[in-house]
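Here is the structure we will look at.
A single protein chain has been omitted; all remaining protein chains appear in their positions.
The block that comes next holds chain A.
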Amino acid sequence: MSGHVDYFRALETPRLARLSHNLVAAAFPLMKLMPARYILDRAEACGELKAGAHIVETTSGTFGMALALLAAARGYLLTLVTASSLIDATYKARLERIGATVIAIDDPRGDGNQPGRLDCLQTILMSDPECFWTRQYDSPRNWLAYARLAEFLVRAMGKVDCLVGCIGTGGSLCGTGTFLRTLFPDLKIVAVDTHRSILFGQPAGKRMLRGLGNSVLPANVRHDLIDEIHWVGAYPAYMAAHQLLRLHGLFQGPTSGAAALVAQWVAKTYPDAQVAVIMPDEGHRHADTVYNDQWLAALPGWPCEQPSVPTTLSRIMPATESEWTRFSWQRRSLDDVLATQSLR
């Protein structure tokens, strides 16, 4: 697209990297700009979001960063509601410097206190009728936004046989996958989650790999699109991120590492398939952790042996942070899968 200056459209556009003869990575600087911009654009167009209005969301992750940048550029007030356990001081300071108000509520149980965050958000919504909630968990605009990514992949690759991506809200993988599968009905969709995320039937628990997975189930996770689910522990994800940097010069975050690990295995397993993998953010935010040897050395059990293949599960269960498991989901609903699991 030429002739038009649009910084955020450029910033939300991934760079494509060929990782092997049949594997293309869409490496984003900040993927969440794509849904954030689309949600704000649509809300502005429909009159739901008025000039100078107040935007709220419950997030401390990259969606909050994307909203903060857009709110600053477009003159909106922004309040992000998060939990004290989920946000580090540096990131909070960065969001506040952009102009966002960050409310970190107490989290005595250490599970993110989503009910408490929603209560706080409701209070804000009640106090200001012009307030707009972006609803990345449930708004169809989250997944609809990824038509842009699907278009981008199709222009570059033509037919896509297999799509690999992380699942947090489900927007990116289920959105891109919906559009690509409309074009190519045989498209195989492989989801990447982490142990102790409840999205694909594991019991909730402490998760070390952040950015993907969830302790609540967003409506934007559409299980019946998913052919295969992988759970990647934090350590293999970190190591895969290091490898992306050393072997391909790609400086991406740990969820990109997890996605790359799975995608490389998928591409090797199906050498005749054209595989695309979504990589959601860059490594800068993780420079003091995932890319810091001292931080890594303090992790229990680090370094571990990097698994080269996943362990196939017939019964869904959590594993350690050094493990990588997979399960053949076969486009079923969560209830259907859980029903078969309880029969075992």
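Quick notes
Keep this in mind: contacts are C-beta pairs under 8 Å (C-beta built on N, C-alpha and C of every residue); 3 or more make two chains touch, one makes a residue touch a chain; residues count from 1.
Quick note on the criterion: contacts and distances are computed from a predicted model.
Not shown: a single chain whose UniProt protein name, out of "Xanthine dehydrogenase family protein subunit M", "Threonine kinase", "Sulfate/thiosulfate import ATP-binding protein CysA" or "ABC transporter permease", is "Threonine kinase".
Among A:50, A:159, A:206 or A:284, only A:159 touches the chain left out of the display. Of the listed positions A:150, A:192 or A:316, the one in contact with the omitted chain in the full complex is A:150.
Think of the hidden chain as still there; on chain A it touches residues 1-4, 6, 41-42, 140-141, 144-145, 147-148, 150-152, 154-155, 158-159, 179-180, 182-184.
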